[in-house]
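Input: one structure, supplied below.
The complex appears here without one of its protein chains, the remainder shown in place.
Moving on, here comes chain A:
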Amino acid sequence: MIDDARFGLSRTVSLPGPLLLDSGAKLSPVEIAYETYGLLNADKSNAILICHALTGDQYVASVHPTTGKPGWWTRMVGPGKPIDPARHFIICANVLGSCMGSSGPAAIEPSSLTAYGMRFPVITIRDMVRAQAMLLDHLGVDRLHAVVGGSMGGMQALSWPATYPDRVEAALVIASTARHSAQNIAFHEVGRQAIMADPKWRGGDYYADADPPSAGLAVARMAAHITYLSEAGLTEKFGRKLQGRDAKTFGFDADFQIESYLRHQGLSFTDRFDANSYLYITRAMDYFDLAEEHGGHLAHAFKASRARFCLISFDTDWLYPTAESRAIVHALNAAGAPVSFVELKSPFGHDAFLLESPELNRIADGFLRAGESR
């Protein structure tokens, strides 16, 4: 396996497909960019799939090629961490529709040899999961010891046992939901409209002259970023503090630190993310309703699954509040699934799942080890 080109950092694979999508469209070929860490053991029982969030990517525990920053979840993944390459074979793939090497609107459409743009088919969370299953087939992994994800990654982690009940032994779902609420959809729509209102968007056909709708994408990111933080967290970090000045300017500069912070977040995001991908992935999240996919009953989604589940929410997360996790727990109980749930305290809102949290790690570690030989 050491010399096998399928395994390691910064891998890409082009699978012929076709991948039949929820929309009815077929995608072929299916490009998937991914990374693996650690070694698949002899009985192939130690594979863990990590699913990333809306703007995440496959660089879960290695340096990001564009930003130069460390992996986005090194607090959870790495030597001595709950997900440990010394014990686990870890897979993280860029989701379908994204822009870090997997098939998405920025990828080249085979029939036209130009970027898909808005000709890329609308995809769903379940389509992302199907593409991941194709990748697992390619890697020779039949069953997952666990599928793990926060936020949109949690949606995939829920969708996995519902879609492939025989391929998942455990699902760890953090700060997530089984469906997007009206409020969730509303915030995403603000972001999409900001992108599409940018004159540089041009119906999504902006790739040829390398002049993307960065202003619109930055505003989308700014709006979304607010939903990732708690009111108390914002107050503690920024309050009404002014940015590099002693008095208000009576103008529209970024007088307040929070304005400067959001502008920076928006701008730096445009260096690493594609506006059309943002449209497609937010759409997939808005379409997500796991109960709807199973006759309106969430419990039915888990009927065929034998997986263990662990759900974790954060008390200040108002994007996917604890009640959403509880609804999932209720359905899992009704389905008789072994499920754990805890609401953790954190001042950091939705973003807490990415931040230092010894308690989160302790739970994740215990949950994952419970499925390993004791």
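By our rule, contacts are C-beta pairs under 8 Å (C-beta built on N, C-alpha and C of every residue); 3 or more make two chains touch, one makes a residue touch a chain; residues count from 1.
Rule of thumb we're sticking to: contacts and distances are computed from a predicted model.
Chemist: Which of "Methionine biosynthesis protein MetW", "Bacterial extracellular solute-binding protein", "Chemotaxis protein CheC" or "Phosphoribosylformylglycinamidine synthase subunit PurS" is the UniProt protein name of the chain not shown?
Modeler: The record names the chain that does not appear here as "Methionine biosynthesis protein MetW".
Chemist: For a quick check of understanding: of A:D22, A:E189 or A:E343, which residue touches the chain that isn't displayed?
Modeler: Of the listed residues, the one touching the omitted chain is A:E343.
Chemist: So which of A:L27, A:L290 or A:V329 would be touching the chain we can't see?
Modeler: Residue touching the chain left out of view: A:V329.
Chemist: Identify the residue among A:P18, A:P65, A:G140 or A:G366 that touches the chain left out of the display.
Modeler: Of these options, the touching residue for the absent chain is A:G366.
Chemist: Spell out, residue by residue, where the missing chain touches chain A.
Modeler: Against the missing chain, chain A presents residues 308, 310, 326, 329-330, 333-334, 336, 338-345, 359, 362-363, 365-367, 369-371, 374.
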